[in-house]
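With one protein chain held back, the other chains of the complex are shown just where they sit.
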Amino acid sequence: MMTSFLPLVAAVLFSIGAVGVLVRRNAIVILMCIELMLNAVNLTFASYSYELRSMTGHIFIFFVMTVAAAEAAVGLGIVIAVFRKRQSADVDDVNLMRW
Amino acid sequence: MDWGLVLFYFFAALAVVGGVMMITRKNAVHSAVYLVLTFVSVAGIYILLGADFLFAVQVLVYAGGIVVLFLFVIMLVNLEESRRLSGGKLHLAASAVLTCLLFGMLATLFGRVAVGQPSVAAPLGEGNLQLMGIALFRDYMLPFEVVSLLLLVAMIGAIVLGRPRA
Partner (left out) sequence: MSDLAQGLYFLRPELLLSFYGFFLLLLSTLPVFRRWVGGLAALGCLLTLGVVLSFPYQQGMNVFQASDLFFFGNLMILDGMALFFKGAFLLAAILSILISLRYLDTEGVQSGEYYSLICFAVVGMMIMASGTDLLSIFVGLELMAICFYILVGYLRGNRKSNEAAMKYFLLGAFSTGVFVYGASLIYSAKGTTNLYQLAARFEQGDPHSPLLILGMILLTVSLGFKVAAVPFHMWAPDAYEGAPTAVTAFLSTASKAAAFVAFVRIYAVGFLGMRDQWLPLLAVLSVASMTLGNTSALLQDNMKRMLAYSSIAHAGYVLIGIIVMSRPEVDTMQTGMLSLMLYLMIYTFINLGAFSMVVMLRRENLAGDRVVDFSGLHQRSPMAAFAMLVFMLSLAGIPATAGFIGKYYLFAAAMKAHFAWLAVVMVLNSVVSAFYYLRVVWHMYQKPPVDSVRYAVSPGLVAAVGICLAFNLLVGIFPETLIELTRRSILMLGRAG
């Protein structure tokens, strides 16, 4: 019961994260949304790992977490670099959708 | 009454609420706090699935490490409240439609999911940590070493990008 519902929860979280990435204009919040998406991925893996009685999913989660941490470090470093250059906290106009 | 199931619904609801609140806050600090709520709820779900190790890592790395890093940077760049939450109305509508489509697709899919057969049968729960250790250091040794390199690169990157210009 639990594991049949869990992927759906994960899908909701992934969609929320995706909305955030597409809609929000603040680089730090976008990064948070990406972390949320990665958490949703981990939930999906955990759920099927439980269902299939397989270790692969857990291993994948471990690596996704590590990568998430590394990405957060580098991403925030970039935010700081942008901040230093402009001497303002305004990171709002990173325009991601511009062609 | 199955308390495990009740707890599961509780955590699931909490995670979703945290997520929604996170993307709708104008203040980045509030977003970060709601992100912690989601992370902790996900950690709770790991416990219910018998994944003790992942629970510990989730709390330590996400709630303890990554969010603190976020808050630290928000303080450092002294981020005031966003003037506006998002881009233009059109952009907002387009994104919303796109995401509804994505979610609708996912929801219908999981409604009739066919689960594949397990590759390596492994009992979860009690011996989870031991199994995880064996898998990580024997079968998945190479990716384990590669992510150590990746963390080193992230460290170099944070220093290179973050240090003041000489």
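For reference, chains read A and B in written order, and residue numbers begin at 1 within each chain.
FYI, contacts are C-beta pairs under 8 Å (C-beta built on N, C-alpha and C of every residue); 3 or more make two chains touch, one makes a residue touch a chain.
This structure is a prediction, so every number in the text was calculated from the model and none was measured.
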item: Residue among B:G50, B:G64 or B:P143 touching the omitted chain; value: B:P143
item: Positions on chain A contacted by the hidden chain, ascending; value: 7, 14, 17, 21, 27, 30-31, 34, 37-38, 40-41, 44-45, 47-48, 51-52, 54, 56-57, 59-60, 63-64, 67, 70-71, 74-75, 77-79, 81-82, 84-86, 91, 94, 96-99
item: Residues of chain B in contact with the chain not shown; value: 105-106, 108-110, 112-119, 139-143, 146-147, 149-150, 152-154, 156-157, 160-161, 165
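Here is the rule we go by: only the chains that are shown with their structure count from here on.
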item: Inter-centroid spacing, chain B versus chain A (mean Cα positions, whole Å); value: 6
item: Residue ranges of chain A touching chain B (in the complex, touch as defined); value: 1-9, 11-20, 22-26, 28-29, 31-33, 35-36, 39, 42-43, 46-56, 58-59, 61-63, 65-74, 76-81, 83-84, 89, 91-92, 97
item: Interface residues, chain B side, partner chain A - complex; value: 4-5, 8, 12, 15-16, 19-20, 22-23, 28, 31-32, 35, 38-39, 42, 45-46, 48-51, 53-54, 57-58, 61-62, 65-66, 69-70, 73-74, 76-80, 82-87, 91-92, 95-96, 98-99, 102-103, 106-107, 110, 113, 115-124, 128, 131-132, 135-136, 139-140, 143, 147, 150-151, 153-155, 157-162, 164-165
